[in-house]
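The complex appears here minus one protein chain, its other protein chains still in place.
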C-alpha cells in the first residue's frame, strides 16, 4: 500500500505533480479555493439524503467513495496552503487554541451554540 | 508557538475536545460534512471578488484570516474522517496514485481538461 | 412591503444596481458562481448542528435570517444567469422534464436513490 507520511511530504508531491504537467498556471489560490469548495460539495452529496444515523454506518462501497472525496479535499487544501505560503498544521494549532478560548468547557458542554451567542 | 506534529495528533486532540464538551452527539458524519462545506464556503468568500493575480498576493491581514479558514476546513476534515474510521493520509496516497493514472504527463501537460475528456 | 413580481424584474433591478455602482467588472460568471456557492455555505451553517426535525421548526429569528440567505442565493443565481444569457425559468422547466423521466414514480417511490442507480 502506498503511503504518505506527512502533510509536508504531500505538499511536495502535489507541487511536483503540478509542475510536471505545467499546471501552476491553473493553480491560483482563487481557483484552488473553488476546487476545494467543489470537492466539499461532492462530499456533501453522499450524505444529503441520509439520516445522521445512516451517515455513521455507511456501506463499505460508499465509505470507500467518501474516503476518496476526503482525499480530494485534503489535496486541494494542502495545495492551496502551499500556494499561499501557509503551514496548515501551524494554522490548525493556532485554531485549536482559539477554539479552546471561545468554547470553555463549562459554558459549552452539550450545546452547539456558536461562541458569540454563548 | 503551539504546534501539532501530525494529523494523527490532531485527530486525538479534536476527539478529546469534543468529548470534554459532550459534542459527540452533534458530530455525526452528516453534520461534519456540512460544517466542512460551510467552512469551505467562507474560504471562497475571501477570493470571490479578487482577480487570480490578487489572490496570489494577499495582504498580510487577509492571509491571516485565510489561514484560519484553512485550519477550520482541516479540523472538520480530520474530525469527519475520524468519525468514519478513515485514515486521510492513506486516502490521499491512494488518490495520488489514481490521479497519476488519470492524468498522464504527456496527455495533460498544460491542459485543465478533466480526465474523462482527455 | 416592497415587492418584486418576477425573476425578470429581479434580473433588471440587479443589472441596474450593478451598473450604478460600476460593478460589472466584478461580475464575471466565475465570480458570481463563487458568490453563489459562498452564500449557499452560509445557508448550510444555519442547519449544520440541527436535527432534521429542528430544521423544520426554526425559531422566528432564525427563520428570518435564513430567508435573507435564501434571498442572497436567489440574487446571485439570477445575476449569474443574466451574465450567461440563460433564462432560469426555462432551464427549470427543462430540468423538471428531465427529472420526470429520470425518476419515474413507480421506480422511485419512497427511495432517495440517485437515478443512475435506480
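Each chain carries a letter (A, B and C) given by its place in the written order, and its residues are counted from 1.
One rule holds for everything that comes next: a residue touches a chain if its C-beta (ideal position, glycine included) is under 8 Å from a C-beta of that chain, and two chains touch if they have at least 3 such contacts.
The model shown is predicted, which means the values in this text are computed figures rather than measured ones.
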item: On subunit B, residues whose C-beta touches the chain left out of the figure; value: 34, 37, 41, 49, 51-52, 112
item: Touch residues of subunit C, complete complex, unshown partner; value: 1-7, 10, 13-14, 17, 20-23, 25-26, 28-31, 33-34, 36-37, 40-41, 43-44, 46-47, 50-53, 55-56, 58, 63, 66-68, 70-75, 77, 80-81, 83-86, 88-100, 103, 105, 108-110, 112
item: Interface residues of subunit A (partner: the chain not displayed); value: 26, 31, 34-35, 37-42, 44-45, 47-49
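The rule we apply is simple: only the chains that are shown with their structure count from here on.
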item: Computed distance of Cα centres, subunit C from subunit A, in Å; value: 25
item: Centroid spacing, where centroids are CA-atom means, of subunit A and subunit B in whole angstrom; value: 2
item: Subunit C residues counted as touching two or more neighbouring chains; value: 34, 37, 41, 49
